[in-house]
Each structure stands twice: as C-alpha cells, then as structure tokens.
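The complex is shown incomplete by one protein chain, all other protein chains being positioned as in the whole.
Going in written order, the chains are labelled A, B and C, and every chain counts its residues from 1.
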C-alpha cells in the first residue's frame, strides 16, 4: 500500500514544523513497520521528517519532486516530474492509496482537495495545525468536501487510531 | 487582461446552475464590454454560460480543455491540454490575471486555492453558492488562504462592484 | 483550421534563420489570407518570423510557451503551459490540424516525430535545412516514420504547393 503524507514544507528546526517532529517520527514508524511505501513531495518540512523516520527504519520512500529539483536525503527513489509544485502534487496523488495530512499551508490544502477529487481517503492528524485542522471547519456532514460525496475525510486523534485505520484501508484494498 | 471565470460544471438547465444564468450573463457582458479575454475550462455549467455571454457580444473566449476533449460551442480557441481535469486547471490559472468564482464543487475549490498559490487575485461572487461561499468561512484575516498572505481573496456583492474591481486590477497591470 | 509551424529557434538576424525570412513571410501570408489560425511555440526564430507575417496581415496567432515564459511580440494569445520545452511541444501538437516544418534542430525533430505519432499530417519545406530535410533520409516508403504508417509525411517544394495541400486538408476536415 502506498501511503501519501502531506503537510508543512520549510525548515524542520523552526516552528511550526519543529513541534511536529515526534508525530512525524511516529507516522514514519508505522509506515515502515507495516511495510507500506511512503510517497510524498520529496522536499523539506513534514516531507523530510517522515521520509527520515521511514528510511532510518529500512522502509521505502518515493518522493515526487517539482521540476528537476533534488530531493531531501531520505528518498529511495526521487522522481523528477518536470512539473511545478502544484501540478506535481497531482502526480503524487494519483499514486497513493490514502493520504495522511499534518499541518500545512496552501500547498497542503490543494493536496487535501486534490486527494478528495481523486477519491483517495484523507486522514487529518488532529491538532497538527494549518489546513489539516482548518479544513474540518468546512466539511459537509462532517466528512465530505463537496456535495458529490466522493470519499470520506476523517480526523484522527492518535497514532494508534491512524495505524488501525490504515490497516483497515489496506485490508479493503487486498 | 485575461479574466478567468470558474464555478459549477454540469447541466445548465438544472439547479444550481440554472439560477445563476443571469449572473453569468452579466459577468460575460462586462468582460465583453471591457474587451477583456475570458479564459475558462471550456466545458459546461458556469463555463458554458459565461462563454456564451461573452461570445454572443463579440468578445474573446479561450477554453482550456482536459485531455483532448471538445469544448462547449462558444470558444474562439479551445486549447486541448492533454492533462486531466485538475492538472489542466493549473494551466488555465497560469494564464489569467484574475479569477472570478461562481458557486462550484471540488474542482472550483481546487481552482480557488490554486489561484491563491499563484498569487492571482480571487473575486468571489457572494451568495452564488458552493465553494465560492464556503471558502469565506476559512479565510485568515478575512482575506487570505494561508499564513503566507500571498494575495487577497475578496467577496463581491454586485456586478457593478465586480466591474469596478476588475478595472482597478487592469489599471495596476498597465 | 489550426496550422502548426515549427522550425529553428534562435536569433532571426543570424543564419540559418536569416535566409529563411522570405519563406517564413510567404508561409505566414497564406495562413493569414486563408483565415487559418497559426499555432506555434511562441518564441524566437522561425516561430517569430511566421508569427510576424501572420499578425501584420491581421491573422490569428496562438503561441504555446514553455514554463511561464513571455512570448514573442506577435502573439494574439500567448499560452503559458507551465511545461518544459519538449512537453509543451506536445500540447501544441494536440491542437493543430497539420504541421509545416522549416529547418530546425533537435526540438523540431521531436515535433516532427510527435506530430506523426498524433497522426497529424506533416509538410516539410524542401531545402529549408536542418531536420526538415534530414528526416527525409529515414522515411519508410518515402512517407512514413514507422511501420505503423500512422500518417503521411510530405516534402513540399513551393509556397503554391503548400497552399494547395493545406486547402486540401481543410476540405477533408470540413
């Protein structure tokens, strides 16, 4: 199963990313332990922290990079898409089975909505800040992002709950 | 000046698009009268109604189509992007100077956020429904879509106000 | 009818482009006189010369630009594709009914082959140099670019012959 993780880009030693280090490590840990493939945007911030957490445990990481940029140092396979930041996000989204969202500014917001439009389930890490929390204010029936009800968006409160839900999605897939 | 108009896709004889016919006609009218170029997604729904309003007044319409789809019948230049619905939206957004939003489901939401990420001003037609209204519930300081404050999002209450703001944007551009 | 014209990029005052000025003017003239739309890559070299020839006669010119580059000064509608030089060529090719080729280096060669793969007829201006002439050395049965025989490639010896063939293609299309 390919797990997409999205969220804040930026310097991992500065807020708001710094405080999310432990959460990112946990998310990376369950991805590696379950032998899932981490797919992300291949750059800094949340992408870097989760990549590192997966890679250091011997897991697999694929990063979808904008243009011909180099990736962070924790990618098994950096994929240069030749596309800009936004367009490359949609290539990432086409390849994942589920999206986990942690904080995030406008790029993350676009990825949350993009995942929904591609009918990929979205798991929002509660209280991780940014658009991951903000998007919950505009959900329809507490779980949809438009009236077509394409796929469910869920808030997740703990790493155990995240692992349980991801395992459930994997089961349905197999 | 290239004016992007986004919003609901779908059958123009059915709600919620049917009730927006008159608004779309007005938006198309001011685009044609000011000799601006209408750029949109080239398909049905709001795209079709505004295209028709511009075209019937002798104005210019360019539609950015997904894949190799045919456009609605009111495009001067249908541009086949070869890209999917979402990715083609970003090509559209790269080419406009400003975006006017009318109602809309998830595709419109992605375009609103995408326009913001490209720093294109966004004008939301108040009470037109869908994401055009919903997005106002999550604005930061009543006008931004993230903490980077890239460009302002404005709610517009009347066609006269829309024309006045568009003329202002044109002046700054020239 | 949308006529794509491809060929050398580069400085129009230097060889090999300089000597092709008159041919480009003729090609632009018949496009404008027949009310066809010129579509090209929107940049310098052959693209610029033919754009100018069409534009100065009141014809229509659409340029498909790489990334967010600005076009040459003779485009009615510069389309920013956000894609690199090569990928944007394929967006151009999707939109044309026929391709006219004048000289050209590797980018032109890719466009000739790309046009063939999309089954768009290709008209090679004889003795215009570069890949436009070189490609004739590897034609299968003097007109195909692979064993699938997708569409015919033709060498054209004069501007009158070019106009006659283009009119024929237009007739079939209508």
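Observations
Methods note: contacts are C-beta pairs under 8 Å (C-beta built on N, C-alpha and C of every residue); 3 or more make two chains touch, one makes a residue touch a chain.
Bear in mind that the values here come from a model prediction, so they are computed numbers and not experimental data.
Among the displayed chains, contact with the absent chain in the complete complex occurs for A, B, C.
The residue from C:5, C:75, C:145 or C:166 that touches the chain not shown here is C:145.
Listed residues A:36, A:90, A:116 or A:131: the one in touch with the omitted chain is A:90.
Although one chain is hidden here, its contacts on subunit C can still be listed: residues 83-87, 90, 105-107, 109-110, 113-114, 116-118, 130-131, 134-135, 137-138, 145-148, 150. Take subunit A: the residues that touch the chain left off the picture are 37, 62, 68, 77, 79-82, 90-91, 94-95.
By the touch rule set out above, subunit B reaches the unshown chain at residues 82-84, 87.
Going forward, only the chains that are shown with their structure count from here on.
Look at where the CA atoms of subunit B average out and do the same for subunit C: the two points lie 32 Å apart.
Centre-to-centre spacing of subunit A and subunit B amounts to 29 Å, using the average Cα coordinate of each chain.
Contact with two or more other chains is made by residues 83-84, 87 of subunit A.
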